[in-house]
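Since the structure comes first, as structure tokens, the remarks are kept for the end.
Every protein chain of the complex appears in place save one, which is left out.
Entry: subunit A
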Amino acid sequence: MFPETAQRLKTAAPLFSHAAFLTDLKRLSAHGGARRHLTVGRCLTAKVPPPRKPRERVEIPGLEMVTYGERMHYVPGLAKPAPQHWERDYKDPRYYKSPPAHEMRLYKDKPCYMFNQRTSALEGVRQAAWLTKTQVIPGLPAQLLSLAENPENQIPDQDERVQNAIKHARFWDTTEDRPRKEKYSNTLLLNLLHLCATLQCSHPAVGRRMLAENYSLATTWKRGEDLLQIRGQNGLLLNSMDPLPEMSGKQEVADTADHVLDAFYPVSPTIDLQKVHVYKEEVNHTGFRDDYPYPHAHTLYFLESADPRCKLRPEQFRTKMIMFTFGNALARAHKLYGTRPQRLLDRPVTVQSVGTNGRIFQFMVFQLNTTDLSGDDGIKNQMWLEEDVELYDFAKVRPLIKKKQVKVQFLFEGRRGFH
């Protein structure tokens, strides 16, 4: 192939000097890939030779290699200088490489397990209960249910207004055929919140609450020998000037000491948590400054579609709810009573939370009784969890058309009796 090419090139351009020719050919042959030459319209190499491995550099201790680095040009016989590490003397943010983990300022040997908004815990509610030292009680406490059933606490025309809210979220809030899940779940939540806020005339306590969004939460606690942290930007939080009343009395709190937490051998309780060696110790921050007028966390609202990249299954979604509610309660307790573990809090911190995917709701009330979470025995926290409450069965957008006449614009089937 090459002699042929050489002949052709020679006939084509007799003006070329022999040396230039050879350099050209050498360049052609030295390059690894098939090169196209303008004068020769065909492939010059059929098969790419495998990349040659560079010669091994042998380091002999005591013998210094004489390199041509100082002479600034190649000298046959001298060794190639080893590549020098060069660093910019000024700081350029475009070309900044972060140091490896063990050279960072906050590096610690002991790892910390972080729970964040994207964590998908394998064991679900049991894992959250173990990590937060909580007793899970299915169903909401009786006081809350009686409050909801009380007709004084209900909005006039409640059923109709809630149905309108659902119809607005599911059918009317778009110029396209149907609104997307992120949009309708968010709209529905805000509509329902607005309906609750209309009770302000009869219940002045509603006016002492404030909504907050995207605040950064950080809490630390020790469980056994492991250090655990919750970090994340939560979605929606209802803050209040007054703390929530506690749900269970002193006797029930003392009874939780007999409850045994569910263990799930052989899986470790810290599975799926992000293990980091670079972290700030003892970081406890509610997300708000000290002089915020609404310091107590009242209710958290979680949307399943808040993060489009992270899809959590229902069990994992409930775990996230539990962990972040606990994080808020613990941050508040640390602020009130200090970071030293307390076996029994004088006034337990209560936080509620609601999670939804647009149709199915999960309700939860968390009561923090103790901040002494290192051992498995002793007083535990309590949690009331009501799972999978459907607000309505289905909401069909496609209109029912019979004989080219629109009979029903949209179908919406709900349950009688809303909470």
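Here are a few things to note about the model shown:
Here is the rule we go by: a residue touches a chain if its C-beta (ideal position, glycine included) is under 8 Å from a C-beta of that chain, and two chains touch if they have at least 3 such contacts; residues count from 1.
Just so it is clear, contacts and distances are computed from a predicted model.
Think of the chain that is not pictured: of "Mitochondrial ribosomal protein L2", "U6 snRNA-associated Sm-like protein LSm3", "Ubiquilin-4" or "Serine/threonine-protein phosphatase 2A 55 kDa regulatory subunit B", UniProt labels it "Mitochondrial ribosomal protein L2".
Among A:138, A:266 or A:308, the one in contact with the hidden chain is A:266. When the full complex is taken into account, the listed residue touching the unshown chain is A:275, out of A:275, A:311 or A:398.
Those residues of subunit A that touch the chain absent from the view are 12-16, 20, 24, 27-28, 35-39, 46-48, 122, 264-268, 270-271, 275.
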